[in-house]
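First the structure, then my questions, so here it is.
Here is subunit A:
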Amino acid sequence: MIFNPVDIILSFVLLSVLFSFGTDRVQVLIKLVGFQGIVISIIPFFIGHDMTTGGTVFTLATLLIRGIIIPLSIFVAIRKGAIRRLVEPIVGYHASILCGLALIIGATYISARLDIVSVSGFKLLEPTAIALLVTGMFLLMARRNAIAMVIGYIMMENGIYLVGSGLSVGTRHIVEFGILLDVLAGVMIMAVILRNIKQTFDDVDTALLRTLKD
Partner candidate 1 sequence: MLGGFLSLVLARQKTLSRGIAVLLLSGGSLLGLIDSAGKLLNPGEAWTSFNYLDLFSLSFHVDGLSAFFLTAIFAVSMMAAIYSFHYMENEEGGIKNGVNYFFFSMLIASMALVVTAANILTFMLSWEIMSLSSFFLVIYGHESSENRKAGYLYFVFTHIGAMFVLGAFGLIYGHTGSFDFAPMADVPEAVKILIFVLSFIGFGSKAGVFPFHVWLPHAHPAAPSHISAVMSGVMIKTGIYGILRIYAILDFHTPIFGYITLIAGVLSGILGVVYALGQHDIKRLLAYHSVENIGIILIGLGMGMIGAATGNPLVTVLGFAGGILHVLNHSIFKSLLFMGAGMVLHQTGTRSIDALGGLLKGMKITGTTFIIASLAICGLPPFNGFVSEFFIYMGSFKSIPLGSMTFAMSIFAIISLAVIGGLALACFTKVVGVVFQGEPRTKVAENAKEHGVAMMVPMGILAAACVIIGVYPKVFINMALKAVQALGLDYGQVPVEPFGHITGNITFAALLFLVLVLIILGTRSIYYRKKTVTRSGTWGCGFTQPTVKMQYTGSSYAGSILEFFSAAAPLTEDHPPIKGRFPVKTHYHSHVNDIAELHMINAVVRPVLYLFDKLRWMQHGDIHLYIGYILLTIILLLFFI
Partner candidate 2 sequence: MIQSILLWLAAILAAPFFSGLILKIKAFFGGKKGPPLLINYYTLIKLFKKGSVYSNSTTFVFKLGPVISLAATMTALMFLPIAGHNPIFSFKGDVIFVLYILGLGRFFTIAAAMDTASPFEGMGAAREAYFPIICEAAMFMILIFFYRITGELQLSAYFAGNTTQSMWSSVGAPLLFIVLSFFIILLTENSRVPVDDPATHLELTMIHEVMVLDHSGPDFGLIELGSFCKLIFYSTIISRMILPFESSIFGLPIVLYITGLLVVYVAVGLTESVIARYRMDKVPQFVLTSFALAFFATIITLEFVK
């Protein structure tokens, strides 16, 4: 079919990915992650599976957590420690954007090679998933700001969630549930650590965390 809500939504996500490459503000990143969270958690509605009530509730819960709780918690962490709002890139912004484009293209290419479409009927689903994954990785590697790294981690999880959402119903919920739990707990712990880092070094620049080495 020509008009496909999922692909439209996913294209938004890809856009947000590009933004996340370009931006230099932590808040923006957080907002983006929240946006992604909301978007990807509503995707299951549009994927052709028949939604049971339980499934619906579950999806809503996902939306709640991904879209609101997690971003909020990070905001809280920030306000608690009035963290500097810059992401301190290792790779510059413009270079990052180029990287982003390259990543998206690469992602599309790869997903074309492994025919995941057979599993889920949507063209953009897999490229977006891979793009999110790699973006998360990229943020983890290319941003010295600890918060940016956490966000990168969340993006990765989002990507995996997308991949998982291509699964058939029988196994999907447990997967989603697991991811959700993991992200929640993980982000909570990370937030705690963030705060501690802030208190110890009164900065979240991971360049300070390079003392342990051989």
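Candidate selection criterion: all candidates are chains of the complex that A comes from, given by their letters.
Just so it is clear, a contact is a pair of C-beta atoms (placed from the backbone, for glycine too) under 8 Å apart; a residue touches a chain by one contact, two chains touch by 3 or more; residues count from 1.
Predicted model, so just to flag it, every value in this text is computed and none were measured.
Candidate 1 is the one that touches subunit A in this complex, out of the options 1 or 2. The touching residues of subunit A, when paired with candidate 1 in their complex, are 90, 137, 140-142, 144, 149, 206, 209-214.
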